[in-house]
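Encoded as structure tokens, here's the structure I'll be asking about.
Complex shown without one protein chain; remaining protein chains in place.
Let's turn to chain A:
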């Protein structure tokens, strides 16, 4: 992998020379650096930033001061489908953010039991109560048809915002 990098650095003459020499050509995709000591951390500012409990604690506190946001058995030894719940979680997060405008106060908590899905969301009281019920009925039906599981059950705990 080092060879092509050097080739990229040198001129085209060298590039063609290396093409004759090498049989395989592996490409390298580079992206911006994601340092591990900056992941999921809200940087300290002047002290006027509102953070939730989730945001305030950094990832190494998981299992010490934080819990998990998504619980499923896909990562246990011998279980299949480890990645699918993760993809579903991302979808569900975006879905709830869109369906309940301005309402989700924090990340969703997802529990999977057998084939049932329980979504626990902390929401702000931005909508009148009957609209909440409408959206809850709508999202439960839509998600159960989408994931073919009998009851994505929505648990909401509306909270006040200071």
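Convention: a contact is a pair of C-beta atoms (placed from the backbone, for glycine too) under 8 Å apart; a residue touches a chain by one contact, two chains touch by 3 or more; residues count from 1.
Please note the rule applied: contacts and distances are computed from a predicted model.
Trainee: What name does the UniProt record list for the absent chain among "Small ribosomal subunit protein mS39", "DNA-directed RNA polymerase III subunit RPC3", "Ribonuclease P protein subunit p29" or "Exosome complex component MTR3"?
Mentor: Answer from the UniProt record of the missing subunit chain: "Small ribosomal subunit protein mS39".
Trainee: For the full complex, which residue in A:38, A:65, A:102 or A:131 touches the chain that was left out?
Mentor: A:131
Trainee: Please give every residue of chain A in contact with the chain that is not shown.
Mentor: Residues touching the hidden chain, for chain A, are 115, 125, 129-142, 144-150, 154-158.
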